[in-house]
Structures are given as structure tokens and as C-alpha cells.
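Take this structure, written in C-alpha cells, and hold onto it; I'll ask about it next.
Here the complex is missing one protein chain, while the rest keep their positions.
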Amino acid sequence: MRNVIIEKNHKIAPDIYEMILLSKELSHEGFPGKFVNLYLNDGAHLLPRPISICEVDRENHRTRLIYAVVGKGTKILSSKKEGEKLKVMGPLGNGFKIDEKIDRNLVIGGGIGTPPLLELVKQLKGDTKVYLGFRENPILVEDFEKLGAEVHIATEDGSQGHKGNVIELLEKHDVNADSIYSCGPKPMLRAVAKWSREKNIPAQLSLEERMACGIGACLVCTCKINTEDEKWEYKRVCKDGPVFLRDEVIWE
Amino acid sequence: MRNVIIEKNHKIAPDIYEMILLSKELSHEGFPGKFVNLYLNDGAHLLPRPISICEVDRENHRTRLIYAVVGKGTKILSSKKEGEKLKVMGPLGNGFKIDEKIDRNLVIGGGIGTPPLLELVKQLKGDTKVYLGFRENPILVEDFEKLGAEVHIATEDGSQGHKGNVIELLEKHDVNADSIYSCGPKPMLRAVAKWSREKNIPAQLSLEERMACGIGACLVCTCKINTEDEKWEYKRVCKDGPVFLRDEVIWE
Amino acid sequence: MKKSSLEVNIAGINLKNPVMTASGTFGSGREYGEFVDLNKLGAVVVKGVSPTPWKGNPTPRVAETHGGMLNSVGLQNPGVDAFIKNDIPFLRQYDTKIIVNVVGKTIEEYCQVAERLATEDIDMLELNISCPNVKEGGVAFGTDRNKVEEVTKAVKKYAKQPLIVKLSPNVTDIAEMAKAAVEGGADALSLINTLTGMAIDIHRKRPVLANVIGGLSGPAIKPIALRMVYQVAQAVDVPIIGMGGIMTGEDAIEFMLAGATGIAVGTGNFINPMATVEIIEYMEKYLTDHNIEDINEIINGLII
Partner (left out) sequence: MKKSSLEVNIAGINLKNPVMTASGTFGSGREYGEFVDLNKLGAVVVKGVSPTPWKGNPTPRVAETHGGMLNSVGLQNPGVDAFIKNDIPFLRQYDTKIIVNVVGKTIEEYCQVAERLATEDIDMLELNISCPNVKEGGVAFGTDRNKVEEVTKAVKKYAKQPLIVKLSPNVTDIAEMAKAAVEGGADALSLINTLTGMAIDIHRKRPVLANVIGGLSGPAIKPIALRMVYQVAQAVDVPIIGMGGIMTGEDAIEFMLAGATGIAVGTGNFINPMATVEIIEYMEKYLTDHNIEDINEIINGLII
């Protein structure tokens, strides 16, 4: 548990907020795909909220989070003032594994699943293509571009980039790669799994599940994972994940 | 229900805070002995906290409260920032009845029961003597003095005024009066009841009880009151009180 | 789209909307009438009424708990005669239904109140066999399947208005109690009354409540209440009035999806005196947002 200071907490798009936390340890341990548990300090909403690490600035001890206000907890979070303290646990979980020998990386993000991919792209070696899908307002596009990545956008309403979903765009561009990294809503991940399997490209997928402890002790956040010995077992998204290999994941 | 602004909220003595609320209606309806219900807006502590009106400044729409931090709710209250909004219900209850024809008023306060007597003293006509008892740190003494009242202090530790309790001081000074107004801890009120009965001076006493609704609907805040027809009945401190006539109150 | 209808029917009585006040938390409406337009409410459920005046329990009668409260009022009330004289005429000024919560120490006492009210201008009776704060009657009747049936059957004989039976949650099998009440002749069921609980002042080493044990209410108990409403809705066919921790419109919709035709707000009034009317407004909004014309469509509408 760390008591960290909120340096910034402000709206960057409709219902989307950026929060910058100040903590040396947090920024130094924040690897791509890991998440933090934020404690709301509210008597009605007791459970911590898991939010992915979007980016770290180790020099200035900054950890950047991007979150959507979707319910009461994230609403409370959005009302926290700059300078306030926040109880944080983490970084938690197993992030993306980066194979430095790989040449062509393909990063696929969807909606509020986009943020954790930013720190990833920063650390990837080789050539990186970024495909992002949104319902309407894209976020973080400039941030990805600043890193020198080739960024392609799809929006469902066609307000920016390709009108439709990101898989269509990948197919349209006939993209190829050596390794895929993806985070986004379940239907998108499922489509990425299918597409990447067809293309025979290995993929790492970051999953989401409702959590309580966040550290592997309570077994509420499980997902079905293929095992060698048995047919499948429930693994913990918080501790064994959130990033899993595509071929481990069983879709329901 | 009113949503009022906190103009001030700061410590004035160990564990004692002053809060100034800005609201025209509140200040205009705030008569001596009435109280307000403060809503903490905290998911764990749902019930409103009853706090007496200490003083009103009708011209500037100010209502002054003085409260002791004794538990979690008053702790939360003390952490409210100036400029924040606070949900308030009230003024509630029946306050002190002021008989303008009376010459010699005697006001007896104890500890955190002292604040509501300030607005009372401001409004009393005739000669007013104020006797206040405290465990250690007296509060509001200068405020009473500024109103031109004759103020006498007793402290249990003898750090100021008479060492001992306020009844001893009354007896020592052989005080007499036409009407008594009192607010303070139960043991003190009981002693005031006994002493005033012996002296044959009518007295109004402000009682305290744990509350829920604060407006007379739930019947949790009752106290035993003498009635003509029956022997006694439970009356509501919040709605029928908090101020009762001495001879109505049945002590347990 | 035309304005959605909030009207519901409980045992033959039409309510303009499903929102009521929970017995014992709203007096007879007089006090909250300063904050809430009583004409807006589906019904006012008044505090428990006994054949003769009851004094109730000693104070303290309330303890705040995390997300809830304990009370041990013990059904203090001025008796059915005073109620008829003072409260019915007051409430009849408003365009809302009147539901009278009936209490007694014995089956005979329950029957006396029902009989006395038979000729009065009220809309329904709510049989309270679930108050945990009295030694006799109350929950003693509500936790035994046979007694539930027996007392319901007895009161039903005297009742001229539709009879709601209010169930206690302090039981192993709520569905069984519901069935017993229906077999006894209940026209509707209401649930839940409070769960028995306790709080201790660790520095004085004493219970906070003078009565030691009290009834737990408020948002803390909502998941339990909701589960019970759901289980009862699966078990019986009479309309259900759901309550227990309802604070917001969202909470109320949860209860209706679980199977409640009406809902009642108790402790919620203490925390937000405007809760009832805000819930009614939310219901309208919810129906509009979801393109539903009639609130009856969502009752028991949970998809499993």
C-alpha cells in the first residue's frame, strides 16, 4: 500500500480522465500491462478499482493513468482534487512480455483498453504498427504518434479514420506482423484472437474481470485457461494475468 | 433540505470547532435553542448529526455552529473545507421560550451545551447572569461578555474561575432569578432541575438524545415526559423539544 | 412516445405509482409532509397501530452502523382510537392510498385492530408479524410457519380491506413463510422488516441500545432484501411490496425486476427526505430511457 499524491486529475475527453500520480516506487515498478488498485476511501464503495498503468516517467516519478467514468467508483475518482492523497496498491499483475528480437510488432487497442498500450509501445523494439478502434472519440492518438509509431484509427461512427471496427481495418490493410499485443473490450479481443490465429501470429491479450483483493487471494477474478494436464482451469486475472497468451484463453 | 456553503470551519479549542454556514433562510429562522441536522455525505455514516444553532447574523446570512469532535461523524465534519457545500435540514425543534416581562434571567451552561445559549442571551430582555461549567477549557466566554452579560465560570480542574461544578458556584453566590434557561450534560441538567426546584425558580432545559429523522417521524429520540392524564409518556426530543419545562422531565 | 404509466395494482387497489413509505419511518405523514408532497406518493404506510397505546422501549433507541442503523423503538404508538381520530382525517386530505400497519401482542389483539379499522376509510392493512423489538407478538409470529398461517387466517376474518402480511427476514426459508401467509389468506406480501442486530460501545462495555438488540435497516441490508423478494416472487403469486435499503431510483428498479409490484422507502427518508419523490422521477426516466410504456412490464422482468 502506498499513499501517493495526485499531481493531476482532469478530463481529457467526454467521460475520460487523466490522472498523474507522484511516487518513485510506482513509476519505477510500472511495467507495460500492469495495473494499480485505487482505494476510493468511501464508506459505500469499499473495493479498490483496478486501473492500468498508461505510462511512467521514471525521472519525474510520475505514473499516468487514463480512466473512463462508467459508474460510481470512477465518478468518485474523477472528483479527487489535485494535491490530495490516494491509497494505491501495485503495480500488480503480469504485464506484456517483450521479446526484443522481434522485428514487426502489431499493437491493437480498443476504447478504454488503449491506455496500457502506450507504455508498451514506448518499450517495444523494432517496427511497431498501432491499430486503435473507438466508438466515437479517439484518445491518445497523438501520444502514440509522438513515439514514432504508425497509427491507424477506426471509429464506429466514422468520425475519424476508418468507419467500422479495427479488425476490418487490419484486413483492409492486409497487415502482417511477428507478434501481437492487444487490450480492449472482450468482443474485440475475441476477434483479435480469431484473426491472429488465422494469420498465425502469436498474440498476447490483456483481459478484464471484476476483482476484490487484486493480488490473487480471493479467487473472484478468474477466467478459463487451457492447461496441459486437465482440459481447463480457472486462473486469476489479477495475479496470473491480466495479460495471457491467446492460445491459453477459453472464450465463453 | 438546504444546500448551504461553509464559510468557515476551524478549530477554536482542543477538539472544538466553529462552523459558519451561509444561508439567508437558515439565519432568519434560527431561533435560540433550535438545532440543524447536518448531512455528512459519507457512505458509512448515513444519519444526520444534530447541532445547535449558536448564533445567527441575519444581516450577513450567517449561522454559527460550535461543535465538539467526539466521534466519527464530527470528525468528518471537521474535515470539511471552507467553500464546500453542506446539506442541512432545519432549523428544527422547539427552542427556548422568552418571556419579555421577566427581569432576572439566569442562564446555566455546561461544556458543549454552552453554544445554543449565546443566541438566547442575545435575545433575552432584562438582567442576565450567565453561569458556565467546563471540564477544562472554557469556550465562548468572551462572546457572552461582549453581550454585556455577567459571566461566571467553573472548571473541574480549576484552571479558570471556580474549581468545581457550576451548581456549587450558584450556591456560593446565592444566586436568585425569575427564570432559568439551561443546556448541558444530563448530570448537570439534573442538578439544575433539583437546585431550581428548591429555589422555586421555573426552568427550561434543553435535552439531548440520539436521533434518526430529526423531525418527529421515527420515534427513536424520545424522553419521558409527565402528562396530566396518564402518568407519563415518551415525547420526541427532536420535535416536541429539545427544550422542555423542568417539571415535565422525568429523570431516569 | 407518450408518458410512461407508473400505475400499479396491488390486491385490487390502484396506486398512482409503486412508491410507498415504510411503516414506522414516516409517522403518519404529517412530519415529512413539510418536505414531500404527499399527493405524489403511491401510498403512505403508517406506523404500527395497536389496540391500546404502547409506550415502546427505553432510549437510546437508535445506533448508527456502517451503511445502516439499528432501531429498537418497540412500536410506540397512541393506539388505534387515537390513530383513527387524528391520522386518518389528516391523510385523507391527500390523494394517496392509506395502508395501516397492524400490531398486537396476541392473535386477538391483531384481530381487534383489524375489526376496529374495518369500517374506517383506509385502503389496506399491513399485518406486522415481524417486528424484532417487542417481546410478545411481533417477530415471534413471523418466524414460525404455522403461526404465520394462523395469525393471517385469524385477521383475514376481520379484515374488510385487502390484507398485506409483512414478513420477517430473520428466518431460514423466506419462501416458506411467504407460502404460509398466502395459505392463510394474504392478498399481498411485504418484505423485509429489519434484521436483528447489535452494536457495542467498547469504552463503556455496554450495548449501544438500551434494548441490547435492535432491527437493522438501510442500504447495508439491500442485497439480502433483494434476494428475499426474488425468492418469494418465485414461490407465490400474490403481489409483493419490496423494501430494505432502498435509497435511489436504481435501487427501486432492482426490486421491481426481482418481482416487487410496489416498493417502500424507510431509512432512506432519514438520509434524504426527498428520496420518495426522487425515486418516482427516476422511474419515469428509466422507463423513457428504456422505451417502456408501462411499469408493469418490468415487474419480475429479471433475465436469468
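Letters A, B and C mark the chains in the order given here, with residues in each chain numbered from 1 onward.
The rule is short, and it goes like this: a contact is a pair of C-beta atoms (placed from the backbone, for glycine too) under 8 Å apart; a residue touches a chain by one contact, two chains touch by 3 or more.
Since the model is a prediction, treat every value here as computed from it, not as a measurement.
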Chains in view touching the one left out: A, B, C
Contact partner of the left-out chain, one of C:A175, C:I213 or C:V277: C:I213
Listed residues C:R61, C:K156 or C:K222, member touching the removed chain: C:K222
Candidates C:V44, C:V151 or C:I253 - the one touching the absent chain: C:I253
Sites on chain A contacted by the missing partner chain, in the whole complex: 1, 39, 43-48, 73, 89, 209-223, 233-234, 239, 252
Where the unshown chain meets chain C, residue by residue: 63, 65-68, 70, 143, 170-173, 195-200, 202-207, 212-213, 216, 219-224, 226-227, 230, 245, 250, 253-254, 257-258, 286, 290, 298, 301-304
Residues from chain B at the interface with the omitted partner, ascending: 43-44
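One rule holds for everything that comes next: only the chains that are shown with their structure count from here on.
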Interface with more contacting C-beta pairs, comparing B-C to A-C: B-C
Geometric centre distance via CA averages, chain B-chain A, whole Å: 56
Chain B-chain C separation of Cα centroids, rounded to whole Å: 36
Residue list for chain A, restricted to those that touch at least two other chains: 43-44
Junction residues of chain C, two or more chains touched: 66-67, 219
